[in-house]
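With one protein chain removed, the remaining protein chains of the complex are shown where they sit.
Chain IDs A and B follow the sequence of writing; residue 1 opens each chain.
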Amino acid sequence: MLNREDNELLTRVGPGTAMGELFRRFWLPAVPSHELPKPDGTPVRLRLLGEDLIAFRDTDGRVGLVSAYCPHRGASLFYGRNEEGGLRCVYHGWKFDAWGTCVEIPSEGVDSTYRTRIGLTAYPTEEAGGVVWTYMGPPQLAPERPRFEWTRVPDSHRNITVWVQETNWLQGAEGEIDSAHVSFLHTTLVPSEQPATVHRTITALDKKPKLIARETPYGMMSVARRNAGDGNYYWRVTQWLLPMYSLVPAYAWPVGGRAWVPIDDEHTYTWDYAYYPDRPLPDRYFQHIKSGPTFPPELDRCVYRLPNGTRIDTWRPRRNADNEFLLDREVQRTKTFTGIYGINDQDRAIQGSMGPICDRSREHLVATDAGIIMARRRLLKLAKDLQQGLEPPPAAHGAWYNVRPLDVVSPHAELDAVLEAHGADMRGQVA
Amino acid sequence: MLNREDNELLTRVGPGTAMGELFRRFWLPAVPSHELPKPDGTPVRLRLLGEDLIAFRDTDGRVGLVSAYCPHRGASLFYGRNEEGGLRCVYHGWKFDAWGTCVEIPSEGVDSTYRTRIGLTAYPTEEAGGVVWTYMGPPQLAPERPRFEWTRVPDSHRNITVWVQETNWLQGAEGEIDSAHVSFLHTTLVPSEQPATVHRTITALDKKPKLIARETPYGMMSVARRNAGDGNYYWRVTQWLLPMYSLVPAYAWPVGGRAWVPIDDEHTYTWDYAYYPDRPLPDRYFQHIKSGPTFPPELDRCVYRLPNGTRIDTWRPRRNADNEFLLDREVQRTKTFTGIYGINDQDRAIQGSMGPICDRSREHLVATDAGIIMARRRLLKLAKDLQQGLEPPPAAHGAWYNVRPLDVVSPHAELDAVLEAHGADMRGQVA
Partner (left out) sequence: MLNREDNELLTRVGPGTAMGELFRRFWLPAVPSHELPKPDGTPVRLRLLGEDLIAFRDTDGRVGLVSAYCPHRGASLFYGRNEEGGLRCVYHGWKFDAWGTCVEIPSEGVDSTYRTRIGLTAYPTEEAGGVVWTYMGPPQLAPERPRFEWTRVPDSHRNITVWVQETNWLQGAEGEIDSAHVSFLHTTLVPSEQPATVHRTITALDKKPKLIARETPYGMMSVARRNAGDGNYYWRVTQWLLPMYSLVPAYAWPVGGRAWVPIDDEHTYTWDYAYYPDRPLPDRYFQHIKSGPTFPPELDRCVYRLPNGTRIDTWRPRRNADNEFLLDREVQRTKTFTGIYGINDQDRAIQGSMGPICDRSREHLVATDAGIIMARRRLLKLAKDLQQGLEPPPAAHGAWYNVRPLDVVSPHAELDAVLEAHGADMRGQVA
């Protein structure tokens, strides 16, 4: 459990909050590149860390990520015209470029310098891996952008999806490093109901895995060792990377993971990435994910209205709290542990049921929660240090993120031996 | 009128509030037995006195009524599997029995005693009269369960219904002891529009009844005497039983009444019970109530979302504030006083129009409000006494509730004479 103060500290992400400032020391995925397909196209509304933003691709193809509101009188730039090198507010025609600079105030004289004093808040962007990345902290402290292996493979090798989860970011992120829940939430009662993967079957059979949480410079390895019979062990090594990225072991490629980017305190963009390091994703993969059995869930494009009235352009899972996640009690009785269809649907159902912001002061944690405990401690320390003026370690650079997860059956009983056998630091092979 | 403090005191029902604690000294109907039809079936979500609860029938047929949230990490047990003697959280498989005892934590060793320290909050249940009853107060202070006549007749003699009213409990409960409103809210303009019951007609004709509020050990009699012509009086004796039960006089059997069980401060379960003491309810009765002319109103099964995000499994009246109770002004002009169809529809429309929690500091009461005044005083005294540590009188036992209401035309002009003539204490005849 956390005391109430620490729970507040970890879950509040607006400007000026401890955790909000820590998030502002890392690059974050902002919007998929393909949602800004062409120059001078339709702007996209988003909200990051409690700030309303507009993303637009300018005439030269650069992506601007700017405050949603015109500094003149506060009209939303979502309605703006994206034209010739900038976004123009439709109320009085003020125009801003991708760096937030005001390039024209039509009512002012040509030689007026007023416009130089009223720029939009704008955050730097970089595009890589099909994602527009941004950094919302002090410019002089900007680290290198994460060099995840999936950001460096050809586009054909990778799939990127994003959707809204209706909880605080931490509930989602904790699910990534909680290997124990896999043995329950995501299991089937009838083995034949799912693809016969030996690993999943082991997951269901050995419900008391040995869990190891090992701190690393970039975050943590959350490791589960299960008996696989015949003197073998089934090892799952989940990478957890600051501040909220995961790389989750999969029995077979494509490998993948999630990023949990706070929209506000009670809503989160879940980013899913999946890739082969060495070859294109096959049609079969896209056919497989289309109906949402794993990640991503089935999604609908929507204008999502947040409680504060802000509207964002995003995707919402088709199975959600409004339709009870299409829970089928007969299926729960006879086929799957939950009666809910997809893996992520199951995650969102249970994480949402903990409330918008889980009250961790009422928890009763057990040994298998060691990974969650370690991650929280790490984040709490970094956030509190930052409150005291101590910046996160300079090690926060891009190469940190060039690691892989592991999913393997091995005769080794010790983690170090397993890591040794599979490349000690498990770095991605892509340059 | 009440001052603001007393209005707050009477209407707030969460844990730790004065009235909330008083409610926790009485047995309350929690869920109809038929909504938990079989062992190991689907759990039901409810909220009582501001607490989120799950009701489930275990393998042996016992009904458990437990806190909705798993003590491990706060996931809702609504998603749980109801299996072999307990409800199992689908997140990590923790299992709890009908008494809230944690009977298994799969990740813990068999000999771990951790599970004995983390039970769910659970409230005792008893089933009677088609209702699962519960008592949410200190166990050592539990009174006997109410022995209403309707809980002791055979199932065939009784009908039980429950639905959501979108107001504080007190607005509903006050309607029961307010005989005066019957002469207006529920009247027709054209006698032929309703079944020609002499009593109703008298109700409409004599709009200035003499009202008598007489305190009793179990609560109060709210009595209305109207002139019935030819030297006769039409007597209606409504029983009001602590803390919020009614037994309302009806011209003809079946007799009935309501219980007003707070969901939270602004929502209430209205329970309706109707019965013959000596014979089954005929098909004709069920045909009569089906379209909602009296009680219950026409209902739709629903997942009802409360403002705090909690969802409960219940029934909502088809005529409600969202459709203006299907008010028909032409009908109001020519046929009925309100232009709203059913008796309870009329009650909910007018009670809802007073706001979620009526501001009683603005009231201007008159003589016909004597019953309401007496009931409030009784509740205020009991609630304030309890705040001071003085428990409700020990007389709060089950036999209190074995009384009947009265609906009769009589030559007697005095209440005592009428009661004498109809059995002084009007106790139900069922053993």
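Heads up, the rule we're going with is that contacts are C-beta pairs under 8 Å (C-beta built on N, C-alpha and C of every residue); 3 or more make two chains touch, one makes a residue touch a chain.
Source: prediction; values computed, not measured.
Engineer: Which is it among A:34, A:73, A:279 or A:329 that touches the chain not included here?
Structural biologist: In the complete complex, the chain left out is touched by residue A:73.
Engineer: Touching the hidden chain in the complete assembly: which of A:3, A:107 or A:291 does that?
Structural biologist: Considering all chains, including the one not shown, the answer is A:107.
Engineer: Kindly state which of the options B:122, B:164 or B:180 is in contact with the chain not pictured.
Structural biologist: Touching the chain that is not displayed is residue B:180.
Engineer: Across the whole complex, list the residues on chain A that are touched by the chain not included here.
Structural biologist: Interface with the chain not displayed, on the chain A side: 42, 69, 71-76, 78-79, 81, 89-93, 105-108, 114, 117-118, 303, 309, 311.
Engineer: If you put the missing chain back, which residues of chain B would it touch?
Structural biologist: 180-181, 183-185, 207-209, 321, 324, 327, 329, 332, 337-338, 340, 346, 349-351, 353-356, 358-360, 362-369
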